[in-house]
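Here it is, the structure in full.
Missing here is one protein chain; the remaining ones are kept as they sit in the complex.
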Amino acid sequence: MALLTFDTAHKPRQSYASMAILLAVMLVFPFVASQFGNSWVRIIDMALLYIMLALGLNIVVGFAGLLDLGYIAFFAVGAYLTGLLASPQFAALLESVVNYSPAMGDALVALFGESIRTEGIHLSVWFIVPLAGLVAALFGALLGAPTLKLRGDYLAIVTLGFGEIIRIFMNNLNDPINFTNGPQGINLIDPIRIFGVSLAGEAGSKATVFIGGFGMPSVNAYYFLFLLLCIVTIFMTSRLQHSRLGRAWVAIREDEIAAKAMGINTRNVKLLAFSMGASFGGVAGAMFAAFQGFVSPESFSLTESIAVLAMVVLGGIGHIPGVVMGGVLLAALPEVLRHVVEPVQQSLFGKVLIEAEVLRQLLYGLAMVLIMLNRPAGLWPSPIKEDRPVAATDKEEKEESAVV
Amino acid sequence: MDTFIQQILNGLVLGSMYALVALGYTMVYGVLNLINFAHGDVLMIGAMVGLSILRMLDSTFPGLPGGVQLAIAILGAIPVAMLVNILIERVAYRRLRNAPRLAPLITAIGVSILLQTFVMAMPFWGRSPLPFPQLLSSDPIMVGGAVISQTQVLLLVLAALAMLLLVFLVEKTKMGRAMRAVAENPRVAGLMGVDSNRVIVSTFAIGAALAAVAGVMWGANYASIQFAMGTLPGMKAFSAAVLGGIGNIYGAMIGGIVLGIIESLGAGYIGDLTGGFLGSHYQDIFAFVVLILVLTVRPSGIMGERVADRA
Partner (left out) sequence: MNDLLLNISSVNKRFGGLQALTDVRIQIARGQIYGLIGPNGAGKTTFFNVITGLYQPDTGTFELDGKPYSPSAPHAVAKAGIARTFQNIRLFGEMRALENVMVGRHVRTRQGVFGAIVRHRAARAEEAAIRARAQELLDFVGIGQFAQRTARYLSYGDQRRLEIARALATEPKLLALDEPAAGMNATEKLALRELLVKIQKAGITILLIEHDVKLMMGLCDRISVLEYGKLIAEGLPAEIQKNQAVIEAYLGGAH
């Protein structure tokens, strides 16, 4: 990692150069990868979404030191909101409302128009994305509020509980009023439409998107959108980190009592951490729903919350480049392995001994255990010590303090 | 009224299992101030090992009476579970005793995943739900206006027995005294000649044994086990431990039973309570709601917490 640095405060030229190189690679990648089919770009598309999630969770866990084990709930909120407002689902919702209370049904039709009976609501991406962010932020504050006075491990379990509660609601909120369509989930979610161009490609184009006269596969189009969003996320979280608010988060993480004594309203600052972190999750969720075209409760389980946490922990808690790396490793690697390992096993042994899903879980488990035991600050921790929360048992730290 | 008794009975059965697992959580928290996140998976390992033993018995000694088979399964699952938990402590937690609180918790989550992955990868276990044989007669026994099965009765008996044994151990034996000492003040206990490592290992071992019993009986009761079966019950059992008073073994027993009853009654009556909006599928929520309420309103729980003074 010595060549690549992103420390703009101390090594501006080197870090901007690193960023430029990385950006160039990222921009060229889909065109190269497309030669080998769509799967590789699709893998990176999902990885980019996970990176956004990891960056959002990094605000809560990394900056503020609040171990949130239910973070995927905000991803779910954004995704289901999109499912409800950009698909035929609202028609089903309306039907159930009408069954329950015809008066309410009429009111909804009056509000949204007659077409919702058959087609549902189809809001544009420009409306849905900010809405997803806002609603998720609201949920962040709601779910964070009861945890404010809890110590570390209790906070973790309570947030885990909230994550589970949200999942259970998503799985069951289809009766009497059909919000989420239960275990089947919501289908036929609109793809993203930007300036009239659908990122899934028009019907009959075999998922090819045409911009001007130039055509590219749909997964590539989404790639560039997600890449842009990722860059925006990195930008925003980095700005937050190096600000008055960011310092307040680190202060709370280091010593909450001292932080209070210095005038920091820890309740509000913690709620802000939850909200800001959640909002990124919500936006990522909206993107996920549109990209995949459907959402179901299985995508939002405890396993997923833990996966995102593993990315933050593996990469470098609190260190944005590290978190991005962790996201790439734990989101892309298992998929890459699946494409490689399963066929290899098939040809060697005639059957698949270890499924990709098992491999994925193995990676997550090993990541968390090995990192915490050997390099608790992560694989790529901040070169600036102030940004390292769990550095107390880091061997490097011990060696350094022996020298000082 | 019949339904009410039935719900209470169900709650007692469920609660006994929660109590057994809650004891493991509470004892470890009492001596180490650590939530052994992987404890629920120890329950799962107990169930898996029990299943394997039953399969072996079935092929080598077919025709053994169901009760005997179950007994052997339990007796076989216990040492394996103890070994697993002791290994976890040694490998994952011991080095992090003085680390900031988040580190062992994250490690514990990792261990939990690894345990599940291990079970997933073993061809004789795997990812799909596995049927657990019905060894005892499933003829219902009438109690009041409600039914209970032989398996459930056995579960209640075993749980009560285990808890009694534990109380005896903690109150009357030297190891028990040592455990209580370490739970109160590890440093002073050390000064008095107590080997805190030995105590901690024993704590993990005992907790695992209880979880193994709960795991096998869970399988016997619900007739199906799976690699992920331990996570949710584990978290609920932890909530039960907090409800009763973390670190307090009497609290864990009471908390477990109470939570089981709350969950059972809640699942039964939630439909009526919310005007049809929420159904019994929301059962799993109760444990977490209880946890949040306890931590907000009375964090020390029903019987008061007993946590080490780790100044």
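For clarity, chains are labelled A and B in written order, and residue numbers in each chain start from 1.
The definition used in the following text is that contacts are C-beta pairs under 8 Å (C-beta built on N, C-alpha and C of every residue); 3 or more make two chains touch, one makes a residue touch a chain.
Just so it is clear, the model here is predicted, and its values are computed rather than measured.
Undergrad: Which displayed chains make contact with the chain that has been left out?
TA: Across all of the complex, the chain we cannot see touches A.
Undergrad: One chain isn't shown here. Among A:A64, A:V250, A:A290 or A:L359, which residue touches it?
TA: If we include the chain that is not displayed, A:V250 is the one touching it.
Undergrad: Just one of A:I21, A:L188, A:A258 or A:V344 touches the chain that is missing; which is it?
TA: In the complete complex, the chain left out is touched by residue A:A258.
Undergrad: Which residue from A:A33, A:M276 or A:L314 sits in contact with the chain not drawn here?
TA: Only one listed residue reaches the unshown chain, and that is A:M276.
Undergrad: Just to verify: which one of A:M46, A:I194 or A:L240 makes contact with the chain not shown?
TA: A:L240
Undergrad: Using the document's contact rule, name the residues of subunit A that touch the chain not shown here.
TA: Considering the whole complex, subunit A reaches the absent chain at 236, 239-240, 243-248, 250-251, 254-255, 257-266, 272, 276, 385-389, 391, 401, 404.
The rule is simple: only the chains that are shown with their structure count from here on.
Undergrad: Looking at the complex, which residues from subunit B come into contact with subunit A?
TA: For this pair, the touching residues of subunit B are 34-35, 92, 95-96, 98-107, 109-114, 116-117, 120-121, 123, 127, 231-232, 235, 238-239, 242, 276-279, 281-282, 284-285, 287-289, 291-292, 295-296.
Undergrad: Can you list the residues on subunit A that touch subunit B in the complex?
TA: That would be residues 65, 67, 69, 146, 149-154, 156-158, 160-162, 164-165, 168-169, 171-172, 175-176, 302, 306, 309-310, 313, 353-355, 357-358, 361-362, 364-370, 372-373, 376, 389-390, 392-393 of subunit A.
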